[in-house]
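Okay, so here's the structure we're looking at.
All protein chains but one are shown in place.
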Amino acid sequence: MKSSSTILQFFLFYLSLLLSPAKPDPHPLQDFCVADRKTHRSFFVNGAPCINPNSTVSAHFATSALSKPGKTSGNPFGFNVTLTTTANLPGLNTMGLTMARVDIAANGIVPPHSHPRASEVTICLEGTVLVGFVDTLGRLFTQQLRPGDSFVFPKALIHFLYNLDSLKPALSLSGLSSQNPGAQIASMATFRSDPPLPNEVLRAAFQINENDISRIRRNLGG
Amino acid sequence: MKSSSTILQFFLFYLSLLLSPAKPDPHPLQDFCVADRKTHRSFFVNGAPCINPNSTVSAHFATSALSKPGKTSGNPFGFNVTLTTTANLPGLNTMGLTMARVDIAANGIVPPHSHPRASEVTICLEGTVLVGFVDTLGRLFTQQLRPGDSFVFPKALIHFLYNLDSLKPALSLSGLSSQNPGAQIASMATFRSDPPLPNEVLRAAFQINENDISRIRRNLGG
Amino acid sequence: MKSSSTILQFFLFYLSLLLSPAKPDPHPLQDFCVADRKTHRSFFVNGAPCINPNSTVSAHFATSALSKPGKTSGNPFGFNVTLTTTANLPGLNTMGLTMARVDIAANGIVPPHSHPRASEVTICLEGTVLVGFVDTLGRLFTQQLRPGDSFVFPKALIHFLYNLDSLKPALSLSGLSSQNPGAQIASMATFRSDPPLPNEVLRAAFQINENDISRIRRNLGG
Amino acid sequence: MKSSSTILQFFLFYLSLLLSPAKPDPHPLQDFCVADRKTHRSFFVNGAPCINPNSTVSAHFATSALSKPGKTSGNPFGFNVTLTTTANLPGLNTMGLTMARVDIAANGIVPPHSHPRASEVTICLEGTVLVGFVDTLGRLFTQQLRPGDSFVFPKALIHFLYNLDSLKPALSLSGLSSQNPGAQIASMATFRSDPPLPNEVLRAAFQINENDISRIRRNLGG
Amino acid sequence: MKSSSTILQFFLFYLSLLLSPAKPDPHPLQDFCVADRKTHRSFFVNGAPCINPNSTVSAHFATSALSKPGKTSGNPFGFNVTLTTTANLPGLNTMGLTMARVDIAANGIVPPHSHPRASEVTICLEGTVLVGFVDTLGRLFTQQLRPGDSFVFPKALIHFLYNLDSLKPALSLSGLSSQNPGAQIASMATFRSDPPLPNEVLRAAFQINENDISRIRRNLGG
Partner (left out) sequence: MKSSSTILQFFLFYLSLLLSPAKPDPHPLQDFCVADRKTHRSFFVNGAPCINPNSTVSAHFATSALSKPGKTSGNPFGFNVTLTTTANLPGLNTMGLTMARVDIAANGIVPPHSHPRASEVTICLEGTVLVGFVDTLGRLFTQQLRPGDSFVFPKALIHFLYNLDSLKPALSLSGLSSQNPGAQIASMATFRSDPPLPNEVLRAAFQINENDISRIRRNLGG
């Protein structure tokens, strides 16, 4: 079992990929606006400032970030998501989309989560993955994916991916409709926020007691 | 305690307000586009079709929908949200915003939830309300509101409102930046979807066992 | 009666709330982009620059700006509008909406005006208010509001609010679909601009003579 | 002098060009969406429905609507605006812009007005035209244009064009950033709406008396 | 060598995937708007009409369209692009993105082309692919991709993919930031339009003679 600090580390590491100071996806207003990774420490906008366009080189539009499998053992869920971001792919800035590779250990899950700023289409490349999303009426739409199959997760709705195979990892590749989709895991956002949500809120929301809350928090690394 | 059918009813009723077949909030492309509540049964678009603009009357832009307190006793959380929609306020169609009144019983909560399509600013009109949201890094931002105080819930992030007063109801009025913000309660979307999420997913996501899952489902009306 | 300088002061004060150097309402491209109120003196963009997201605290999302009634006696119309802005509520930056409290003295009016960048929904909280807007075909849509009643003012169209009660002030709360709606009062923009519109333009536009122009300007504080 | 019915006719005719049932300017989501001028009588959306794309012909993208000078004598101001619309140029549908020719009689004006949904750049082709706009702080920005000179009117702000030449007509050509910009003349919207604005509102807004109101209304064709 | 009719067929087939009557990618204004593939024969909008949301099933969000390699021998370039569309994946409607699989024969190319409505990020899955785009200043940005490498093609700029391997096919997977990106191959649009571009235009644009034009047209299947 993971220690809480490992899990917290995972949580922060995973999420740090998803929120960096400034990553825009408005319409491109010029051919490109290669993200300036130095400037943005001292100046922040709703979207990354760019480098001088005359300094742009081909490498700004290329990345190998998605070439290696992510480490799925660093969290209790058994998954890893690697995203293109304006940090590892600065030419992505203002382009309005993200690619992501999703590695899921045997029987691992990407737990129910939502992307505040993106729709997603995922294509299964390896393994057998059960995917699904819940709409605002509470209906679950679910499908079992085999290699080559794709599935849509509508914008900002809670969805999950579950590797049905108990022996082999699964691999999925996703496109997301924002340069900085963000992600919020429902169980982590409610039980592992910093500082924690008031117990009264969790008690009522999940109809559980104080012991349950403590136990879930602890098991999720708190 | 509420029976499951009452709660389900609440759930469906509450959410039915939030998703109707077609409610747009693009830029208005004409002065107005009063929602046609008859036509949209047979024809659906990403946004409501309009009536003939020559048939528009003042009443299309007016509603008393928010004038009466909502019934907070129909669910285990003790709250009620009443929204302006293109059903009760057809002139709202294409205008890009919604007003909502939030009634919360003594010590009741609006449980952690997100609006897939809107930011929200709420202003407390009566009572003492603890509000907060969790960002994608897991940080909780929270504040205690007294009448006249306002608070921002950024787009699509999980947030809650909790009536700190154990004797009196609270009242809050919100503006939301979409004509059809939608809402997804984290606990309901995960434990009360229809059909239910696979137990394997919930077990891993919340690090709980089958008994916990059954109990939470039951308590939430399942 | 007000002296012209008082009225001018009101005019500038009122409007200064509505235009500050840089207030964006694009889609949020990150969880939030808390407006940096210091930086924006030396650097201006179409929207406010943000503070370092690591410096964000809960107070950035909260304000009591709308808690106190505005002073309606500082202008000849008898009204006051108080808005949430990125100045008094920096967390509002990039969220795409504004809340406003509208105080109207007995028999006072919010004179015919338009918001260049926002639709508005107002809810009457106290008093009896006659509201209306004119569409681009010249049609007036009007309604009498009692507490709890709401009304829609479509984007950028001329509208007014008039307190029908000759004894008591009225109070209305509005949501607007932009973070910086702006406002332009038709009579003030035409008769009290700085410098003034050419008399030839006003003579023809209103079919009045030079004496009328001088008198209206003077009465409006010029 | 014009009779009131002539002026009203002008008013309605002029404005009828600006508001037709459904003209969108969202992003084009296909190569084109040629407006269906027959269908839109029975079905209305926030934007015009299209014809079957297989029926598209070159003529849908061409118009001679702007080739002839407009009649400037049909109104008390001495101007005429002719616009490309989805009625006279159906291929314009979804393209997000409009072209307009502005004819102004000797010493005529295009009276102070705003376009709720568009910025405008005008280029003077003939004559000497004084143009200007008022911002939301009440500042007037003005310029005298000679053939070849261009000027910007920011979105939804009140602006005017005045032909300084007392002998010859002027001609200007404008681009507007919406397919259906709309227009609202400040004096007409306030004094000639149908039904009229309450006298109390006009009295306070312009600080005039009942006689003034009647006279202005009458002179503007009421 | 291909006969002209085969090539034309390819051209039309390939492009027919890219333009179907109505495929929107505005912001989703509801949870989803599953494309109605029956209705859109008789009614066209800038974006597909939806089915009744109550009829939505999981299969609407799933497709195997990208699971099979495309036939690269049907055209002179040696490539095939298969896209998710609202036809093969109706739940994609309004979601604002597309996934595409790109098969390229040994030494085949995806010839210089642009997507009028989308940025693209491609990830190489098999083979060695030389990719590049030209900006509006005429600068070429190019990179050699190996499996796992990604590259950005900014919105609407001309780009190409070239399989450097003379023996083995290459495979790439792309995300595009529109539901209906469209595609225009520079050589085909100029030399194989229907009807053809005037020879005068091609002569001057490419500084070639009539014989060149005839030969190129013929070789491209004309």
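Just so it is clear, A, B, C, D and E label the chains in written order, and each chain counts residues from 1 on its own.
In this text, contacts are C-beta pairs under 8 Å (C-beta built on N, C-alpha and C of every residue); 3 or more make two chains touch, one makes a residue touch a chain.
Keep in mind the model is a prediction, meaning the values are calculated, not measured.
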In the full complex, displayed partners of the excluded chain: A, C, D, E
Contact set of chain C toward the excluded chain (per top definition): 19-26, 43-47, 116-117, 178-180, 182
Interface with the undisplayed chain - residues on chain D: 27-28, 31-32, 56-68, 84, 89, 91-92, 95-99, 119, 121, 123, 125, 132-133, 135-137, 139, 141-143, 145, 147-155, 157, 173-177
Sites on chain A contacted by the missing partner chain, in the whole complex: 24, 26-31, 33, 36, 39, 43, 45, 47, 49-53, 93-94
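The rule is short, and it goes like this: only the chains that are shown with their structure count from here on.
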For chain E, the least number of touch steps when starting out from chain C: 2
Chain pair repeating A-B, as identified from B-D, C-D or D-E when over half of the contact pairs by residue number coincide: C-D
B-C or A-C - the one linked by more C-beta pairs in contact: B-C
Distance from the mean Cα position of chain E to that of chain A, given in whole angstrom: 28
Chain C-chain D separation of Cα centroids, rounded to whole Å: 25
Residues of chain D touching at least two other chains: 19, 24, 26, 43, 45, 47, 116-117, 182
Contact graph of the chains (line, ring, star, complete, other): other
Chain pairs that touch, as defined at the top of this document: A-B, A-C, A-E, B-C, B-D, B-E, C-D, D-E
